[in-house]
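To start, the structure itself, in structure tokens.
Partial view: only certain chains, each at its native spot in the assembly.
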Amino acid sequence: MADRRLDPVPADNFAFGLWTIGNVGRDAFGDPTRPPVAPAEFVRGLGRVGAAGVSFHDDDLIPPGSSAAEAERVLAEFRSALDATGVRVTMATTNLFTHPCFKDGAFTSNDRGVRRHALAKAMRGIDLGASLGAPVYVLWGGREGVECGAAKRPQDALARYAEAVNFLCGYVRDRGYPMRFAIEPKPNEPRGDTFLPTIGHALAFITTLDQPDMVGVNPEVAHETMVGLSFHQGIGQALWQGKLFHIDLNDQKIGRYDQDFRFGSEGIKENFLLVRLLETSGYTGTKHFDSRPYRNEWGDGIWEFARGSMRTYLALAAAAREFDADPAVVAALAAAGAGELAEESVGAYTPTAAAALLAEPADPEQLAARSYVNERLDQLLIDHLLGLPRA
Amino acid sequence: MADRRLDPVPADNFAFGLWTIGNVGRDAFGDPTRPPVAPAEFVRGLGRVGAAGVSFHDDDLIPPGSSAAEAERVLAEFRSALDATGVRVTMATTNLFTHPCFKDGAFTSNDRGVRRHALAKAMRGIDLGASLGAPVYVLWGGREGVECGAAKRPQDALARYAEAVNFLCGYVRDRGYPMRFAIEPKPNEPRGDTFLPTIGHALAFITTLDQPDMVGVNPEVAHETMVGLSFHQGIGQALWQGKLFHIDLNDQKIGRYDQDFRFGSEGIKENFLLVRLLETSGYTGTKHFDSRPYRNEWGDGIWEFARGSMRTYLALAAAAREFDADPAVVAALAAAGAGELAEESVGAYTPTAAAALLAEPADPEQLAARSYVNERLDQLLIDHLLGLPRA
């Protein structure tokens, strides 16, 4: 394990949002436990811990109600910190959930005035993001949902959602911004049920848009995990459909409130499979952390949290490389038929191919006699995860 | 409530699978508790209770290992019962999960021989279904998944899945069958994690196929509910994308084994919203029940179970009609802005529209002051569900 580099460098392409490490620790039942971190200070911290990128909601960077002069000052300090550290803005997004005007939704609020306000706020946020070079704009529809299902016809909500994304795509093209959108699905919380609840629903929605090429997904570990879906399989489908434009790394136990724990702190096996997939799939986007320190953390501990997030990613990436290089694993994968799954079963339909298939003698009992040695393969995975010496 | 007809007639278009009412009650921990019901007897029972349709897996109708003569006899009796009762075959499907040869998957087994066997079995099942007039062929990939995530690269599995569906579409077109496919998603069980886990993932997958028009979805209440997704919202998206080709009605508690309870016996409110959506959306397919009597049921009780399934559907449909006709509901929906959600927010992008939006004075505080009266609306829903007299 001598080649396990665990200290991140900018080339690793890790990024953090302003609202993550610097989260003040307010939750549904309690007041803040930590002071805020100013954006420029945050960027300098990122530089120190080896991160490459920073992301923000419009309101994280420029507090609502700021005067033009205040906004200019914040921006100047932020740019100065970016220049000094080499940290890049890798993503921007709009806060369409904190203000009470969004209590019934933003792009899918039943109030047309709210929908128009949300669009204008998103356009201004896009301008801000573009001015700072953000290549990806995330759309998280946190309030796009219902508690009282009778209040919104789902088809109407989806139509409004699509209208909004189409409009924003038009805006970005019109302005000539080199920016793509990434929709972030979430099944529930803060709404009872959210529209576009999973990666799959978002991928399907995107195919209905006017400019589907401009829009991909920004899956988050915690969001898919809340409802117990396999995150790495969802990422697999997003990659297969060419739509993984961004990713939010954190952690979560199934069936709970949105925990946003430090990446790699809960679903260790699933995260191993995720990192193995990301590192071998050609994904070149940032590895973006959308998590926050435990609320009982204080002071420099928030930066330890940041370092731990990246350290665990690097450790899992190293373990995945070692796993795939282990001859015992290579043999187990072969015995499991993992490579065989990449071979065509029959190819494109032709009457000849169909006739051949139907003429093939079937021997289900013999087919049933094969072992896929998945227990050995899985134990090898656990062994590599736990850093166990192999005989 | 004088117009609440609760006894089904064929025009209601209800259907049941051979494996449902007649389920023998075997589960993961116990042996069968009931004798099987022969297919022809089953059809006659359906006729008696007012159902319109019957569905089957190939092996439900023709037991594996049957001689040609036995198969002929079963088929003749089945056709005779269909003719006598007017019950139609409304769906057919293939059993690709019971035999141990499918223990690692069918279309996505790592064993190419199993994949080819599964395709041939599906083609024969399609022939059988077509011969009996089934307009819809369901593809449930019960074993298409993994416990040991390292054993299958998700992208390979999806590629094989797509290859299989494309091949079957080619086969159906080649044979000239007037048949469409409906993919039935499920998140897990009997596999640890299943490919195409939700309606969304299936809808997205379909857009990648060679003949996407031939393929829709067959969502099941229990399957989406297992992971806690809102079923009626998922159906809303399937309808919005024009892909609701079939539906499986039953019931389930969130976060549990696949319960397949009688429709309407658990998620009463969600089912109300579902029936309201189906009845007002123009869905013309069968309302198909994929459920089974409690295992401690015996004898004629299995037909009471069938009657109850349809009775509750009709009752919820009546309640939904009455809900939407109630002036208090009409007023609450208006106050909630439900109709306003059907109005365009801004329309297609134009620079002029964008400029207008950005020039609009924003008054978030005023927008926040609106009540959406969702409590009143939801209470009215509960009142109608409970059959409460209104003041």
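Letters A and B mark the chains as written, and numbering starts fresh at 1 in each.
We adopt the following convention: contacts are C-beta pairs under 8 Å (C-beta built on N, C-alpha and C of every residue); 3 or more make two chains touch, one makes a residue touch a chain.
From a predicted model like this one, the values you see are computed outputs, not experimental measurements.
Engineer: Which total copy number does the whole complex reach if 2 copies are given here?
Structural biologist: Shown in place are 2; the entire complex has 4 copies.
Here is the rule we use: only the chains that are shown with their structure count from here on.
Engineer: So how far apart, in whole Å, are subunit A and subunit B when each is placed at the average of its C-alpha atoms?
Structural biologist: Centre separation, subunit A to subunit B: 30 Å.
Engineer: So in the complex, the part of subunit A that touches subunit B is made up of which residues?
Structural biologist: Touch residues, subunit A against subunit B: 99-101, 103-104, 107-117, 119-121, 123-124, 146-160, 163-164, 166-167, 169-171, 174, 187-188, 193, 195-205, 207-208, 227-230, 232-237, 239-241, 255, 269-270, 273, 276-277, 281, 323, 333, 336-338, 340-351, 353-354, 357-358, 360, 362, 364-365, 367-368, 370, 372, 374-375, 377-378, 381.
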